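A single protein chain has been omitted from the complex, and every remaining protein chain is retained in its original position.
Order as written gives the chain letters A, B and C; numbering starts at 1 within each chain.
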Amino acid sequence: MTVDVLYFAWLRERIGVPRERIETSAPDVAGLVEELRAREERYALAFSDLSAVRVALDQELATLDAPLAGVREVAFFPPMTGG
Amino acid sequence: MTVDVLYFAWLRERIGVPRERIETSAPDVAGLVEELRAREERYALAFSDLSAVRVALDQELATLDAPLAGVREVAFFPPMTGG
Amino acid sequence: MTPHIRVQSEPFSPGEALEGIGAGAAGVGAIVSFTGIVRDLPGGGLLRMEIEHYPGMTERAIGEIADQAVSRWGLADCLVIHRYGALLPGETIMMVGTAAPHRADAFAAAEFLMDYLKSRAPFWKREVTQEGARWVEALDEDEAALGRW
Partner (left out) sequence: MTPHIRVQSEPFSPGEALEGIGAGAAGVGAIVSFTGIVRDLPGGGLLRMEIEHYPGMTERAIGEIADQAVSRWGLADCLVIHRYGALLPGETIMMVGTAAPHRADAFAAAEFLMDYLKSRAPFWKREVTQEGARWVEALDEDEAALGRW
């Protein structure tokens, strides 16, 4: 399946792009992260501490064990600091 | 001693005047209230339920057992309903 | 800092007042305002709300309450406006405003001000309807609210 993957804040800076289209066969978010980590050093660095990474699937907060089936947009970002 | 006695809200309405100058020898607020009650029916009515009466001495909240020595202004009123 | 306190019968603009809170003060990150409005009675029919107060003591009591809020929560600014006289439903009765470095302090100070103004500042409300007038009674819960501070 094909998903749009978005990165924000320091995840965007470390990976170097704000979004990219990715072909994946990962069943869940954790699997997608593993695929990304294996790609290049910059991904491995960005995802080195998963306790500092949050994820949203189609713009709803989710967890690393959430399934990817039917998802079109995956976003990774650090804990939010609004307000 | 002579004190200015002020009444507010329904105490003012029941007694019929907003303020009056009173000559008293009462040692404390409770004594002054007794003197007022003995004066006329309208005072007895106004002070019939002391749990609904608050007092300020020289514009500071006080209690019924507070001494009157040196006090120039005594105010009686119901529980406050500001805000 | 010295709290800004206004006791007046005239209407005022909460928006204008809000713009002034914390203006020019350093280190302000959070501003909280509370505005109190005359509500109509549940079934309607409120002609007006009359607010009596104790001139002199009012300013003094509000000043003491505001000074406490400023020192306890390290406020950079503190505003209290309270009206008296006859007010129509929908009119603004009063406002408090607090400015602090952090939001928790600004919120706590504003709630403290409201709880104390409600039960410790010498104002008395009287509701006037077609059927007559009645003094608003203090609620046990308003007195109880002071316990949390």
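Observations on the structure shown:
Just so it is clear, a contact is a pair of C-beta atoms (placed from the backbone, for glycine too) under 8 Å apart; a residue touches a chain by one contact, two chains touch by 3 or more.
Everything numeric in this text was worked out from a predicted model, so none of it was measured.
Contacts of the undisplayed chain with the visible chains, over the whole complex, involve A, C. The residue touching the chain not shown here, chosen from C:29, C:45 or C:85, is C:29.
Where chain C meets the chain that is not shown, the touching residues are 13-19, 22, 26-40, 101, 103, 106-107, 110-111, 114. In the full complex, chain A touches the hidden chain at residues 6, 8-10, 12, 56, 59-61, 75, 77-83.
The rule is simple: only the chains that are shown with their structure count from here on.
Chain A and chain C have Cα centroids separated by 49 Å. For the pair chain B and chain C, the distance between C-alpha centroids works out to 26 Å.
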